[in-house]
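Yeah, one chain of the complex is gone here, protein chain that is, but the others are all in their spots.
Naming follows writing order (A and B), and every chain is counted from residue 1.
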Amino acid sequence: MSKAPNMPKSWREETKPHKFCPGCGHGLVLKALGQAIDELGIQDRVVFGCDIGCSLLSFDFFNVDSVQTHHGRTTPVVTGVKRARPDRICIAYMGDGGGYAIGSQHLVNAAARNEKITVILANNCNYGMTGGQMAPTSLPGMKTETTPYGRDPEVTGYPTQGPEMVSAITREGAYVARGTVANVRQLKNYIKKALQNQVEGNGFSFVEALSGCPTNWSTNAKDTWAFIEETMPKYFKVGELKAPAKKEE
Amino acid sequence: MAKTVKIALAGEGGQGVQSVAGIMVGAANDKGREALYIPNFGVEQRGGVSVAFCQISDDKIGSPKFKKADLVIALSDRAVRRTTQYVDENTVFIYDSSIEDIEDDLPKNAKKVIGIPALDVAKKELHPRVFNVIIMGAAIEATHIVEMPEAKEALEKKLGYKFEQNPKLRPLNFTALEKGAELVKELL
Partner (left out) sequence: MAEKPIQGEKRVFMTGNEVAAWAALAAEADIMYGYPITPQNEIMHYWTRLSPKFDRGFLQTEDEISAGFTTCGGVLSGKRAFTATAGPGNTLMQESMTMAEMMRIPLVCVVQQRGGPSTATVIYSQQEATMTCYGGNGEGFRIVYSTSTHQELYDYVIKGFNTAWTYRFPTFVLGDGYQAKMRESLHIYDPATKGINMVATEPSLGLEGTPGVDRDPQHLRNTYNTEEELYEVVSELVADYEKAAPEIVEYQTFDTDDAEIVIVAHGIVTRAAQAAVKELREEGIKVGHFRPITLRPFPANELKEIASKAKKLIVMESAQGQFDRMVKHAIYGLTTPIEDYFKPGMGITSEEIVEYVKKGM
């Protein structure tokens, strides 16, 4: 096959180039995910669910069985699949709105039940598809369509710390990390560990990926990367928050 | 018995009206008759007036609730007030005679209004726990939905495991059943 160089094997070539905006972070997160699937050799076992919001554009992204669900509801759909087919590797892919706002009860409870699924969440500090409204992850002072004078934490609270929350409510067996599209190699490793955790049947796994939205941020390439690399990590600390203890030999 | 017999049993939560209703309709069902029992329940799990609507027939039974009963048994002041709506000129209305301040609330239009000292008998002669079995005996005597041996069989089926643990319970329950029947027999 004449795949472009660097294209993960599990990507579906027929649906490339993908439908995301130029400069969007989703492509990089999905690249990391594709590489992780390839390296683990689980393409034939993966069931991929994507949310509403820009993440829905990934419904035909991979050569894996995929289902696009409703806003916030990917976690329960994928949970339903996993409970019915424990032999499948089930991935829920969503944005910050889907995971931390409209679907937060599902994320919290799937994590609390230690569902053996993997949730991958792209955090770009706003609602992209609906046109750049404030998200749970919008930064203090950040201008969005619904906070035109900047997000005032006194009125709308502070950015949701997703992995920190998930880490706090999960027990042993869970894997929780925050990566960034600014370091795809590290992000891929986190995602790979998350999937490996599911393969081993240890428990819930969750990776947040700091991601960019130049369209709604109205940023050029330089400012987009500055925001991802310098501004976002001030609020969202990159790294592993929780990993299962190494199994004794 | 061609007609459907309709019974409303009402008491305070904990008086055991629902379990008595369950045992009675179960006995009728075991005899191959059609029986329907619906507990009337509110939002709360405990407390409040509890009403059991029972119907026994030889044919399939229509709506699960009914407007007027053949027999109403009310075991508390609130139960009396709650159940007079199910009384008409064909209804036998039985209440416990120890309930105070209900003279004005008793139905005026019933075929018969009968006060029985079930609670007193339970406390003084038998055991407070078999109060509801006395009531069951009264209900069976008043309606003959099943006969006494079948009622005993039903008790055995429901409480047999307790009887095994404590053999004294069997005669206690059977006596209570018979006592309930006696209490109403002369008054019907």
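Throughout what follows, a residue touches a chain if its C-beta (ideal position, glycine included) is under 8 Å from a C-beta of that chain, and two chains touch if they have at least 3 such contacts.
Since the structure is predicted, the reported quantities are computational estimates derived from the model, not experimental observations.
Colleague: Tell me which residue among A:66, A:138 or A:224 touches the hidden chain in the full complex.
Modeller: Counting the whole complex, the residue in contact with the absent chain is A:66.
Colleague: Write down which of A:80, A:141, A:157 or A:239 is the residue touching the left-out chain.
Modeller: The missing chain is touched by A:80.
Colleague: Contact with the hidden chain only, please: which subunit B residues?
Modeller: 22, 25-26, 29-30, 34-43, 60-68
Colleague: Determine and list the subunit A residues touching the chain excluded from the picture.
Modeller: Residues 10, 12, 43-45, 47, 49, 52, 56, 59-60, 62-70, 73, 75-85, 88, 105-106, 108-109 of subunit A touch the chain that is not shown.
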